[in-house]
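Some chains have been omitted; the remaining ones sit where they do in the full complex.
Chain nomenclature is as follows: A and B, assigned in order of appearance, with residue numbering initiated at 1 for each chain independently.
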Amino acid sequence: MVVMDQVTFIPTVDQLTYTFGGAAAVMRVRPGTVLSLWTEDAYGGRITSRDDVASTALNTEDLNPQTGPFWIEGAEPGDTLAVHLVDLTPARTWGASTLIPFFGGLTSIPVSPTLQDPLPERTYVYDYDAGTHTVGFDAQASDFSVRLPANPMLGTVGVAPGRREVRTSLVPSDFGGNMDTPEMTAGATCYLRVNVEGALFSLGDGHYRQGEGESCGTAVEGAMHVTAIVDLVKGRGPAWPRLETDTHLMCIGSGRPLEEAWRASQVEMIGWLGELYGLDRLDAYQLLTQISQVPIANVVDTNYSAVTKIDKRLLPPAPAYDGLHAELRRTASSLGSIDY
Amino acid sequence: MVVMDQVTFIPTVDQLTYTFGGAAAVMRVRPGTVLSLWTEDAYGGRITSRDDVASTALNTEDLNPQTGPFWIEGAEPGDTLAVHLVDLTPARTWGASTLIPFFGGLTSIPVSPTLQDPLPERTYVYDYDAGTHTVGFDAQASDFSVRLPANPMLGTVGVAPGRREVRTSLVPSDFGGNMDTPEMTAGATCYLRVNVEGALFSLGDGHYRQGEGESCGTAVEGAMHVTAIVDLVKGRGPAWPRLETDTHLMCIGSGRPLEEAWRASQVEMIGWLGELYGLDRLDAYQLLTQISQVPIANVVDTNYSAVTKIDKRLLPPAPAYDGLHAELRRTASSLGSIDY
C-alpha cells in the first residue's frame, strides 16, 4: 500500500441510494483507498425544526439514504471487506430525533400491531456545539435541559446481500446494514463478508449520539463527514459482521427475537476466539461465558442487533486478520489532520 | 439509624432454601441491620473438581441455594426494600463453571427443545487467588491458559413474589431472584418492591466472575462471604428491580423473549427519570434513547434479564429515594475493614 488512492465523494440528492444491493456502483475503488465522504441524515434532510413532525415531513420511500455503493476491485463472494472508520465529524450544527407513530421500541409496530392508539409525535432538535463537542437536549413538557457529549457514529455500514436479494437500508442483517450500534465509531474497523462481486459497499445514517438500543427508533440524526479506508482480505468472510478497535473485538448479530441476534453474535465470537487462540468451541464457549460484554445495539429496526464484545486486554495478544486493524490505524495516522 | 443492628448468619446445609416465597424466615431483622452472611454456591457445593460433571454430581432439586429468607420488620406490600451490598469476598480458593446438558444459551433447552444431541459435558475449575484477585481459566482441548480479574457478584437477590406464588431460586422476575447481572456487586444498592408482609428477602449464587449474558449458564460459581445492609422505604415500590451505584442508575427487567425484558427495564427507567427530573414519559423516552446503556444480564435462565443503565454523570444530581444510597455508603464506610 505504498501509493494510496484518495477519493472524495459527496453525493447529490439524486445519487443517494436506499438499498443494499440493487443500486449501481457510484465508483470503483481499489483496496487501500481512502474515502472522504459525506452522508445525509436518515430523514433525507427533511426534519429541520421542532415543527417538522415525521408523519407529514418524511418521504417514507426515501428513508435512511446511503452514500455509495462502491465497487471494490477484486472483491469476490467469500472475501472479507474491511472498512476502517478514520474520522466521523458532524456536518451540521444540529441533529434531530423524532417520535414517529408506530415506530420505536416502546410502542406497538406494524409487524407486531396492537389496537392501541399511537404515541403523540414530537421532534427534538439538538444543537451540536463543535467546541465542546456536545449536543443539547431540551425537554418539551417541562423546562429540563442538559448537554450531552457528542459521540459520532454510523448507524449503517453494509455490503450487498447474497441470494440475489435487495434490502432496504433500514434493515440490519448478516450483510451489515442498519445495525445502529454506538460501537461503529471513529477508530473502528468493520469486517464484512463479501456476497457479490465488487462487494458494493455503502454507508450512512450518521448519529451525533445514540444510546444502546436506540429506544425510540431515532438517535440524534445528522449529516456526517466520513473518512474511511476500505481494504480487502481474500477469503475468510465472517458469517456475521465483526468490529475491531484498539481495545476490543466485537461481533454483531441481527435478528428477531433479540436472543437470536445474541446467539448469532456469540457463536460468531466463539469462532473468532477459535481462529485467534486455537480454542475448540466448548473451551471458547466457556471462556466467553466469563468475559463477554453484551451492549445491545438496537431493539427498533426490522431486525434487532446485539453486540458480543471482548476486551482484548483480558487475553494474550493475537492479531486478527494478520494485524490489519493496526495497519489501518497506522495508515490513518499518516493522513495527518482531517479537514472537511 | 443511630444504633445499628449487626447480625451474622451462616446457614447449615439444612437451613439453605431453594425458593422465593414458601420458606419460613430464618430470622427477623430491623431496617438498618448489617447482615454478615455466607452463601453456598449454585451447585450446593457438589462440584469440586473437573471430574464432577453436572449430570451426575448435581441434585437437580437442590440447585441455587439461598441464604435467608429474612423477615424485615415493618415491610408491607408496596414498600421498597433496599439491599446495599457492602462487601463480597470469595469464601473458597476456587470456583467452578460447568457445561450442563440442555442448559445454557447456545444449546437447545427443555422448554425450547430440538431433536439434537446435547453438547458434551465439561467442568472447569478456576482457582481463585486472593492476592492478585484473579481467577484462572485452563482450556481442556488445548493448552491455553489465562488469568482473569475476579469480579465478585451475586447472581440472586430477591424477595417473596406476590399473587401467593412460590418460585424456585432459579427464576428471575419482578421480585428479583436469579437475575445474574454482573452489576450486582459490592457498592451497589438494590431496590425491590415488597410483595408480602416482612418482604422475606434472601440472596445467594455468588459468582467470582461472570460475563454479560452468562452464555453457558454458569459463571465462576463459588461460595461467598456477603456483608449487606437492609433498609426500608415506605411505599414507592418499583415495578421491577432497580440498582444504584455511586455512578449509575439501573433497572432490571426479566422475561422472554429478551426484548420483553428490555422493554420492562426501559419503561421502569422512564418512570424513574420522571420521578427524579419531572420529565413526562415522552421526554424521558427521548432522553433515554440517547443515554441508555444496555448490558445484558442473562440469556440462560427461565426468564432472560436485561439491564437499562444510565451514567449519573450525564445528568444533574438528583438523589434517588432521598439519598438513601449515599447514606448506606456512609454507613458501610463506618463499618471499617471487614474480616470474615
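Assume contacts are C-beta pairs under 8 Å (C-beta built on N, C-alpha and C of every residue); 3 or more make two chains touch, one makes a residue touch a chain.
These numbers come from a predicted model, not from an experiment.
In this structure file the homo-oligomer totals 4 copies of one chain sequence, with 2 depicted.
Keep this in mind: only the chains that are shown with their structure count from here on.
Between the Cα centres of subunit A and subunit B there is a gap of 33 Å. Taken in their complex, subunit B has these residues touching subunit A: 97, 99, 104-106, 119-120, 122, 124, 135, 137, 139-142, 144, 146, 148-149, 209-220, 256-259, 262-263, 266-267, 270, 277-280, 282-283, 285-296, 299, 304, 306, 308, 314-316.
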